[in-house]
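A single protein chain has been omitted; all remaining protein chains appear in their positions.
Chain nomenclature is as follows: A, B, C, D and E, assigned in order of appearance, with residue numbering initiated at 1 for each chain independently.
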Amino acid sequence: MPELATFGETMLRLSPPGDEPVETARTFEVHAAGAESNVAVAAQRLGVASTWLSKLPDSPPGRRVRSALRQHGVEPAVVLSEEGRQGTYYLESADQPRGRTVIYDREGAAVRTATAAELPTDRIERADAFHTTGITPALSETLATTTADLLEIAREADTTTVFDLNYRSKLWEPDRARETITDLLDLVDVFVVADRDAETVLGLAGSPTETAERLAADRDFETVVVTRGDEGAVAVHDGETHEQPAISAGDAHPVGTGDAFVGGFLASRLQSGSVPEALTYGAATAALKRTIPGDAAVVTPEAVEHTIEGGTEGIER
Amino acid sequence: MPELATFGETMLRLSPPGDEPVETARTFEVHAAGAESNVAVAAQRLGVASTWLSKLPDSPPGRRVRSALRQHGVEPAVVLSEEGRQGTYYLESADQPRGRTVIYDREGAAVRTATAAELPTDRIERADAFHTTGITPALSETLATTTADLLEIAREADTTTVFDLNYRSKLWEPDRARETITDLLDLVDVFVVADRDAETVLGLAGSPTETAERLAADRDFETVVVTRGDEGAVAVHDGETHEQPAISAGDAHPVGTGDAFVGGFLASRLQSGSVPEALTYGAATAALKRTIPGDAAVVTPEAVEHTIEGGTEGIER
Amino acid sequence: MPELATFGETMLRLSPPGDEPVETARTFEVHAAGAESNVAVAAQRLGVASTWLSKLPDSPPGRRVRSALRQHGVEPAVVLSEEGRQGTYYLESADQPRGRTVIYDREGAAVRTATAAELPTDRIERADAFHTTGITPALSETLATTTADLLEIAREADTTTVFDLNYRSKLWEPDRARETITDLLDLVDVFVVADRDAETVLGLAGSPTETAERLAADRDFETVVVTRGDEGAVAVHDGETHEQPAISAGDAHPVGTGDAFVGGFLASRLQSGSVPEALTYGAATAALKRTIPGDAAVVTPEAVEHTIEGGTEGIER
Amino acid sequence: MPELATFGETMLRLSPPGDEPVETARTFEVHAAGAESNVAVAAQRLGVASTWLSKLPDSPPGRRVRSALRQHGVEPAVVLSEEGRQGTYYLESADQPRGRTVIYDREGAAVRTATAAELPTDRIERADAFHTTGITPALSETLATTTADLLEIAREADTTTVFDLNYRSKLWEPDRARETITDLLDLVDVFVVADRDAETVLGLAGSPTETAERLAADRDFETVVVTRGDEGAVAVHDGETHEQPAISAGDAHPVGTGDAFVGGFLASRLQSGSVPEALTYGAATAALKRTIPGDAAVVTPEAVEHTIEGGTEGIER
Amino acid sequence: MPELATFGETMLRLSPPGDEPVETARTFEVHAAGAESNVAVAAQRLGVASTWLSKLPDSPPGRRVRSALRQHGVEPAVVLSEEGRQGTYYLESADQPRGRTVIYDREGAAVRTATAAELPTDRIERADAFHTTGITPALSETLATTTADLLEIAREADTTTVFDLNYRSKLWEPDRARETITDLLDLVDVFVVADRDAETVLGLAGSPTETAERLAADRDFETVVVTRGDEGAVAVHDGETHEQPAISAGDAHPVGTGDAFVGGFLASRLQSGSVPEALTYGAATAALKRTIPGDAAVVTPEAVEHTIEGGTEGIER
Partner (left out) sequence: MPELATFGETMLRLSPPGDEPVETARTFEVHAAGAESNVAVAAQRLGVASTWLSKLPDSPPGRRVRSALRQHGVEPAVVLSEEGRQGTYYLESADQPRGRTVIYDREGAAVRTATAAELPTDRIERADAFHTTGITPALSETLATTTADLLEIAREADTTTVFDLNYRSKLWEPDRARETITDLLDLVDVFVVADRDAETVLGLAGSPTETAERLAADRDFETVVVTRGDEGAVAVHDGETHEQPAISAGDAHPVGTGDAFVGGFLASRLQSGSVPEALTYGAATAALKRTIPGDAAVVTPEAVEHTIEGGTEGIER
């Protein structure tokens, strides 16, 4: 079984049931949610032994996060801390024109002080791939340094590094994001970016294919993947360009779709799928995620394969 | 801050969760619901100091209604009564062909005996506008008289009178409605009517624009607004006709859409918006309402403005 | 299988979950509740073919009541009416000192106009026993007459008449209750009364035993049963006095305990139990009811017998 | 009132709320579900006195099923058994590409040993119609025999026999289904089959009309009905072919649509509707079912007629 | 109507339903909770016009708090801030030995920067009484200053100052609490303290009566109230000592009992009750609170009076 290590923050997501506004909510549904742990969950469920490195407060809310990941078989290799809080976010969902509203409450989270020295970096060294995202260095100066340190450690250990730009406008400005991330990219083997973020942060306008090829031309990535929501994804690998259309799916639970794509992509790739196969696998995992409550892609290899085959007319019984 | 006073009945709405029929329901969700208090809630939330005049039983269900309005900042200027019950209605919702079913249980409600003499009419006199609907005079003889009395008081105090025809076929016949309402219209400054009701009650067939212009021609209204669900609204004001398309929105929670429109319209108009601006503001408030559970438009000025700008592609985070 | 017919009002009971006050409730739990139908449910579940006569509005809330009774096998022999509403009551529950609060909302209920002529009285004529309570004649003039008419019909058909005084201070004054009920008692074979009501309405102070013996001495009842909550019940039958202690039980769901007692008593009596056996059976049914949510005693003969044997230490598995 | 008897298994359906996967569910919603009892419920609610014959474990889960049917007025004429369990199934629902997943857990159910000798077959003899489906003989050897025996009993009593092929691929192979069912068809008056099943089991490809006419030509059925989901149904009766388009409806609760169709069809047919009227009635019942949670069609004659008239634009109030 | 102003932090309380641990919770129930706003709610509901001064984030969670207070008629005179978060706390409840666990998550709350200059202090000046607690100065240096400033403003305006020591060991050490609070006490007219806190913070061991008398002797308070949970409260006022036993009550919802006591005490005192009357009123309000979910005392004057009379045996109906 191939191994994946990820690093980042996982929050408790608090969402009123149905279309209820936060202002009038009497209950919140609770989920664990974080880009990197979402990827770990999807990959683990699809056959990759996945570890999530992080720092959590040693408290019931911190343990709530840990048990959520364990439930899917992901190993939480976490530092438990007496300092810092458990970050949360409020998610309010409705049809247009209200749409989805995210209110972050992640200031002061324990993870913001995590350093490479205190994390079990041997999990990165022995893994086949290490994944983190552009959210992590946005969270604190310390985490920007830690992100760089961990990528460095991975590179030295010949662990493939995977970086998803994942720009969050509520965390930082495009300029600061560009500056920080550009420095990190030298340490990245597989670079994933939404075409919208490529434009906002990296200034790369154009079709996903143009963006992917431009990125591949500019830097020495092993693989570049550019995603575009409903329009699918494009990868450039070994000089070849591979296009993958999105797989049509419901829209009830879109949060975490991008992470499910990356998790599915990596699961396939690490189990020796080719890049185009991995793109398809990622697209199917992403399509399934859109039908699953919470941030985690509660998928199985069978469901992903069934989705790729395009089955499921009617109810089999 | 401009002031608005409204007068009418507010019921407790009892609705089974999801698509469950009343016949098999084990729980009811509880909301406060009434055309005039819905208008007060929307207006209050959008910057108008709103008061709702009414009569409630001095009982836990009566207090349930009062606290629901207070929650949004509306001041319930209510007479508490030892006599009369708290009106309710059952609401059953499903997709077509079942659709929505309303079962009124509002007979014997305390409000039916409310007289101008016992109500705090100084709230009307000092307000900038007074709003009520055609539901109120339909509820009892006493209320028909009270409605006329309150409109009279408003007029004498130079408070702008706003009347929404709001025909309810389960309460009275078109003929009786026409007779009663026609008498009231001499006291009305701003007249709002759904084009369907204009035809049923007032016998005015034709496009919303034709209806609005005809109404404006026939009577000495300050403003006439004719609404038409998915097709928007038309206002005639100062001899000019203004057309406002509906803003596209989900269909999950349509109950209260018309009231949200009026509340948004008045909020803008009373804060010195022009009539076309107020129409747009009303349309956006109505669109948001369709995504919010319950009868009340739990909106903010920011959400209304965002809706007018047509934003919200994707999730900002 | 012996047959029982009952007649009375059944309401929808709306109760906030847990200890929530009605004033702040977001949901109500829904149960069907009525003294006479409660008796029918208990008796039916314990082996007596039970019919409940009444009048219901032909509406979803009316059908909600009907299906609740059918669920337990009781046959609702009801007139469906276009007039009149479905009565409800709000029930708020908490520990002392808040205690339980009942807010009736039963004015205008369809049943209030029910007459003997429109009811399927053949069900009474062919039954072994007919049961109603002092709540029924309190509800309207018409129902006072109907109650007398039905007792008369039962008597003429040699159907044993059972009457539970069941005084409700929110419905009428003791004087009016005494006057109405005293007239009915000539038609009653089995008279059940709480000792508190015997004092309030009939002016009979003293111990339950004294009250029972006094009632038996004064009138020509077949059986008199006086109940006293935690202290059990006393019956006088054929000149003999039988005392039955209450069976200790939890206090989570006391509403309907008295009806469960009567239902259990009748079930045993009609299946040829002796009066003391029937008292024991009633006490066990009442004890079980106190542990069952809602007004209905969802019991089985096995559970009643197990309770009589005093079993249930620990969990059998 | 005409009478219908049905025979088959009814399970407890356990479904996580909303789109939740079974793997992560904390609660299951509970419904009673079985093709033949679904038909009985729909027919009973639409004016036919319906009895459901079966065998249930004498346990709380068995009683749960019984009370679910009683609630709708269906009489459960069941053998209570000390042996055998209550069958269940897990139902997981989501949008495409996840779709609906059914996990049967019906092995060892009490009903599998039911024999004609122990069932109250007088209910079949006195009924106007007897209905069962191809699910029943698939469940056990004993039930295959019992199915044949009951059809025989019905035929001898001049009770119209109705058989819905209802192929379940998780219960048996097409070959075994064909063999068993072909033998039964000689005893069938009204044969209902989905066009997909006609192809899979009977090898009849072609349009629903072709299939229906072919079936009518091959055997001596009184009526043949071929259904085709979104495309409606075709009946051949007395040499005439009748086509009925599906009535458009939501897709929230499709489980039980086919049974609702048959229940509506039979309700109309037994109340002396013509075959084309019955087809329309069935199509409207099926359309309503798609909007009702659970397996049972909680319909009323008024709702079915309203659906046939194509009403329900907007909310009437 | 007398007027009360309070100042302090209000949090969102997140509690798993029933006895569920936070670690395994899928939902949280949401309540607004803060000592000073709890007092305002109780006082408002019991006849005092109450205002709560504070600072909230201008966000849905901040508005959630505001609407919770408005619901009870309290006027939230709040500064809305772009900076700072909405404080929360997790509450886990169970029987002994697990007991109740409070996990504060109130770091970085918007209120921590609130200054007298930005708050609407005219509300304090025109009020009859101003209330705050020892929690407020524990939250930040700024708030320690602000607390002193507001007490000063109250004193200068002849508004009675009320201070409840309310020691929170998770916020500060006893030494620091003593130092800060001792300075404030010169500005306090009515001083309330739990006997446990008097010992921990002020070093006053002894019976509540001894503690109260000692406090009254040492400083120039108008009134001293010492509370002792199950054993009631003692007040020293005008040289007289008044003892009030606790009123027995359930234990389901103890959080907020102390605040309910103070709210009830002040409501009575401000409506010209004597000190012993106010103690009784406070004890009854506290007893009722223990039966009400959430932190707020959803009481009525009638319920408080009924509790004082010691009523509520059985259910009145």
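Following the convention adopted for this analysis, contacts are C-beta pairs under 8 Å (C-beta built on N, C-alpha and C of every residue); 3 or more make two chains touch, one makes a residue touch a chain.
Not measured: the values here are computed from a predicted model.
Within the entire complex, contacts from the absent chain reach the displayed chains A, C, D, E.
Subunit D meets the missing chain through residues 14, 21-30, 59-61, 63-64, 67, 85-86, 88, 90, 92, 101, 103, 105, 107-108. Where subunit E meets the missing chain, the touching residues are 18-21, 23-24, 94-102, 104, 168-170, 229, 254-255.
Although one chain is not shown, part of subunit A still touches it, namely residues 67-68, 70-73.
To be clear about the criterion, only the chains that are shown with their structure count from here on.
The set of chains in contact with subunit C as well as subunit D comprises B. Comparing the CA-atom centres of all chains against that of subunit D, the greatest distance is found for E. The geometric centre of subunit B is 39 Å away from that of subunit E, both derived from CA atoms. Touching of two or more other chains is recorded for residues 21, 23-24, 26, 101 of subunit A. Each chain pair that touches appears in this list: A-B, A-D, A-E, B-C, B-D, B-E, C-D, C-E.
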